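Missing here is one protein chain; the remaining ones are kept as they sit in the complex.
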Amino acid sequence: MTGDAIKRLFEAQRRRGGTLFDILCPVASVLLAFLAAGLLLLLLKINPLEVYGRMIAACWGDPYTLAEMLVKATPLLLTGLSFAFAFKAGLFNIGADGQFYMGALAAVFVSLKLAFLGPWLVLPLAFAAAVLLGGLYSGLAGYLKARFNANEIIVTIMMNYVAFQLVNFVVNGPLKERAGAYPQTDPIPAGAQLPLLVPGTRLHIGLILALLGAAVFYFLLNQTSIGFQIRAVGLNPRAAGYAGMNTRRVVVSAMAVSGLFAGAAGFMEINGVQHILIQGFAPDVGTVGTVIALLANTNPAGIVIGSIFFGFLQVGANMIAQTSQVPRNAIDMIQGFVVLFVLISYYIQYRVSARRKLKQLTKGVTP
Amino acid sequence: MFLINLLAAGVNLAGPLLIAALGELYAERTGVLNIGMEGMMLAGAWGGFVTTYFTGDPWLGLLGAILIGMLFGLLNGVLAITMKVNQVVSGIAINILLSGLTMYLYRVIYGIPLLPVTVNPFQKLAIPFLSEIPVLGKILFNHHVIVYIAYLLVPLAWFILYKTSFGLAIRSAGEKPAVVDTAGLSVTRLRYSGMIIGGALAGLAGSYYSLAHLNIFANNIISGRGFIAFAAVIFGGWNPLGILCATLIFGIADALSTRFLTSGNQFVPYEFLLMTPYIITIVATLLFSRKSISPASLGTPYEKE
Amino acid sequence: MVEQAVPFVAMKGITKYFTNVKANDGVSIDVRHGEILAILGENGAGKTTLMNILYGLYAPSAGQIFIDGSEVAIASPKDAIAKGIGMVHQHFMLVPSHSIVENIILGMDENRGILRLKQEAAKIGRLAAELGFEIDPYRKVKELPVGVQQRVEILKAIYRGARLLIMDEPTAVLTPQEIQELFKLLRNFIRSGNAAVLITHKLNEVMSIADRVTVLRDGRFIRTVAKAETHEAELAQMMVGREIALKVENRRDVGAARPAEDPPLLRMEQVTVRDAHGHPSLNRLSLELRAGEIMGIAGVSGNGQEELAEVLAGLRPVSQGRIELNGRAMSAGSAQTMIRNRIGFIPADRQSMGLILNLSIRENLLLKSYDRPPFFRNGLLRKERTVANAERLIAAYNIKAPDGETLARNLSGGHQQKVVIARELSLDPELVIAFQPTRGLDIGAINYVHQLLLEARAAGKAVLLISTELPEIFTLADRIGVIYQGAILKTLAIAAATVDEIGLLMAGVDRREEAAR
Partner (left out) sequence: KEAAAHKIVLVLPGPINDQSWNATNYSGLVACNKQLGTKIEYIENVQQSDFESTFRNYGQRNYDLVIAAGTQFDDAAVKIAPLYPKTRYLIINGAKGIAPNLTGVTIREWESGYLAGILAGLSTKTGIIGEMGGFPNPIMVETLNAMAAGAKSVNPKFKKAIITYANSWSDVSKGKEIGQSMVENGADVLFAYANQAGLGTLMAAKEANVKFIGFASDQNDAAPNLIPGSVLYKYDKLYLFVVGSFLKGQLKPVVSTVGLKEGIIDVVYAKSATAQMKSEVAKAMKAIESGKLNLGKK
């Protein structure tokens, strides 16, 4: 799979030079998404304007809620980077969900079993374990791709289910809470929890780490030899192989690095937010991250913005659910519309810019 | 007896998977990946349920399911074929949208009932004479109508793909769309038809859950079976007979895991049983990848100018 | 040739805009019954675009098309086929995994509904026999050699009732013999009032087969001349718009080969390479190459050229035999080793192998330096150096681009090839493997590439020129080796070689040996 359309978008963007239209387009598409969902809300006799008004007001209401948006954004940012990194090597890692779960699994295991080492040791260890397991897990998919040419989309989707069941097994078996009541682990001790960034909120230093992750992402790809190789392999594996690059190794390492990001997200959810591993917790972090990465054209700055936007959507969803009787599925619906309309707006942008160029071309020659 | 029950359940469970997988097959053979299968099945389950609820006739429900599946197949086509949105993204977008939309509209229509809203479902249809054959009768000829349809679709798909000009065009579009274009056929139209057939079959498959297997609609009614169907296409090596085998294996494995559960088994953790279809798929992918039998242009948008 | 009042096909004032170029600008051409019209032009002149419009693949932005005098609308290839137009594309339009018969009947109205493969296969077999060749309609296309694939393409067009056959650079992939057979076929084809359009870069072919020649430049129509009233030099001049040499001057006395006593730079001894089925595609091939010489490898394509090139590029493992560089044995099999050993490689396929089209010129220039100074140190990129490098090479090789950040995709074929050569030579190789280095290039670009290879030789490098173009080898090489069935059948000094003899050797016939027998 080439992802040609996306490459084209890149090009379109590069040449576009940025007019007002280009800024308005995504904004308009988000508005349209809300409009579409709003019409459906009317079916339940809910006034969408009021709901949206509350959503925005509530989100900017107090620092806690603001912080919540960033709390939600943190894992999304990382899973977004995860998808984007593999994508740069021409690979579709749809397995962020699974790698996220593996990271969470490793983090909770270390945090529970090694808490006696004290925060200075257990946190780095949990982080390392999460990142490593996430990386190994996706690295395995990379290896299968490199060694057997196994389609990574399929393998990673399947590995998501495997990871999901592994978590189920662990929380029902080896790490089941001592009380034995629910499919969940014991809470991790305070010493293994990530320090808060803003006291009184749930915002933890994981956010800083995630932003650092975005910087690392950019640096790795653009300033290093391995990044150069990854991009080369991603754009044209044949040419990269001819240029002496070990394409298989690049594929495996790109997948592994990609999994590191997702694993880190798992660590942050466990040690930063949830402090416990529960069956079926935080579903879709990987999927939403993937969507964000693609909407952002796998550009790290775009992923940062996108994950904050989706953080806003999710917190906003909670707020309106708390303040008006909007069913929760309405929010999934809004998210779906947002993705749909943004995709459509990209297409319109592309067409408009093509037409603009054509116009310039015709003007240049005909009087 | 155990074996007969197991096989009968397996054949039954494989039915809807088979329909969905054949739908995916049409789409993939034209070169488009339909990751939205899961969402389209959900839409089918919803559409079938709602139509049956209002008309009282499950056959109309079936029709409704197929139509709604086609509608979203068309939408995915607009995104993936016309707009050339990355096919993985468009599929994910459809899944997200539909998981929210179906439940929301269910709420709109039915409010908050205390007892499940039910419809008048399909009844099992024991085929006269055939179902009396010992052993085989119970395994093969005592199922819901939709299951029979599923198995009839296999030879049909084979015939269409390999014995008709339409099938030849479909296969060519998935291998090398430019050839189709230069032969005077429209790649776009073929790919749309693949998507729409895929959507129709996804809808049909989804309706099995709300109109035959169960008579209710619930948010988890598909529970990842769309992805299993997706996997079955690969496991089945992109041909109808292979897919038949693949879905039968998944169906029987599923039936087996349920029987493990009720047998009070202590040896293998249940979760590992649930993993098996996915692991089987990964292994199959490994085996088949070497031969690269996937449609050569699968996942690549076709650009003419 | 009789003047005809009404041409078979006429295109008038055709203009075509793509997103960022004007590929055709008011082009008018006509094709008459019973003639072969050649279309000439530099790379990017708009030849393929014009024919794609005629075939209904692209919609023209402006202009009209007439067939036998009446205006027609050709909205899709279906319309074109219905009007008797067939096209054989530069890249074959065949589904490799399908059989010949499936490929031929795809999309034909007569074959709607249930396929009747047997019936059609028989018909196709008969038609092939009429055209003078034999095929097995049930064979899969991917199993066929290129030459046969082309025949399938022609068969496909004729089977669908083509009366005008458009062929886009059909000879680029053929051996001299195959070219002759193709021309014979074309002449037969037009005899009954059909017509053919032939796009090519090879002036000698134009002179040998065309009746008239149309020249395009920069998307514009330049002139149409009767073959009888022109000559190669004039055509070349029309193409590029200025006086141009037909080939480079090779002064073999400059930087001539070192004395034969010197140890060879490259020695291959009994090298065998097996393909996936275990057949030897290189069969105990031996050759020697000295610094400061160009050795040409001539041969009918498919005799192991690709394998030879890939072995030396490290892309293919050797199953037996020995390769020595400067007297030291080395293990082939990794591109990296070859690059470290200062072997440069100019691949035949610049777009999919030599370059990464979506990277900038600057980055394409460092494609082989990703793991070493001066552009990378400790795994980190040193960007200023790469920028300076790109500026230097763009200037030195006359690459037409605003700056190093231009994407390789946006360069024309000739300039793309220059980027490849610039990169390879800037790595200061001892040995340069040039595999079909001018495939698909126009005269100007060919001359430039030839110039660069001669300069490399003058700088003391050894050049292995693997080419199916005999004229190219005769122009550049000091020695010529003929490859046949995976081995070098014979090596001759260029002065001692004649085209005839080489031609026979390429067919596997060694005249002197026969004489000795």
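Structural remarks
Letters A, B and C mark the chains in the order given here, with residues in each chain numbered from 1 onward.
We take it that a residue touches a chain if its C-beta (ideal position, glycine included) is under 8 Å from a C-beta of that chain, and two chains touch if they have at least 3 such contacts.
Note that this is a predicted model, so its numbers are computed, not measured.
Considering the whole complex, the hidden chain is in touch with A, B.
For the chain missing from the display, the contacting residue among B:Ile66, B:Leu79 or B:Met103 is B:Met103, taking the whole complex into account. Where subunit B meets the omitted chain, the residues involved are 1-2, 5, 9, 13, 103, 106-107, 110-116, 118, 124, 209, 213-216, 218-221, 223, 254-255, 258-259, 261-264, 270-271. Touch with the hidden chain on the side of subunit A covers residues 62, 64-65, 68, 168, 172, 179-184, 187, 202, 269, 273-274, 276, 278-279, 281-282, 318-319, 321-322, 325, 327-329.
Just so we're on the same page, only the chains that are shown with their structure count from here on.
Subunit B and subunit C have centres, each the mean of its CA atoms, that are 46 Å apart. Within subunit C, no positions touching two or more other chains are listed. Within the complex, the subunit C residues that touch subunit A are 17, 19-22, 25, 313-315, 334-336, 338-339, 345, 347, 352-359, 363, 366-368, 370-371, 376, 379-381, 383, 407. Listing the residues of subunit A that touch subunit C in their complex gives 7, 11, 222-229, 231-232, 235-236, 238-246, 354, 357-358, 361-362, 365.
Those residues of subunit C lying in contact with subunit B across their complex are 18, 55-58, 76-81, 87, 89, 93-98, 102-103, 105-108, 111-115.
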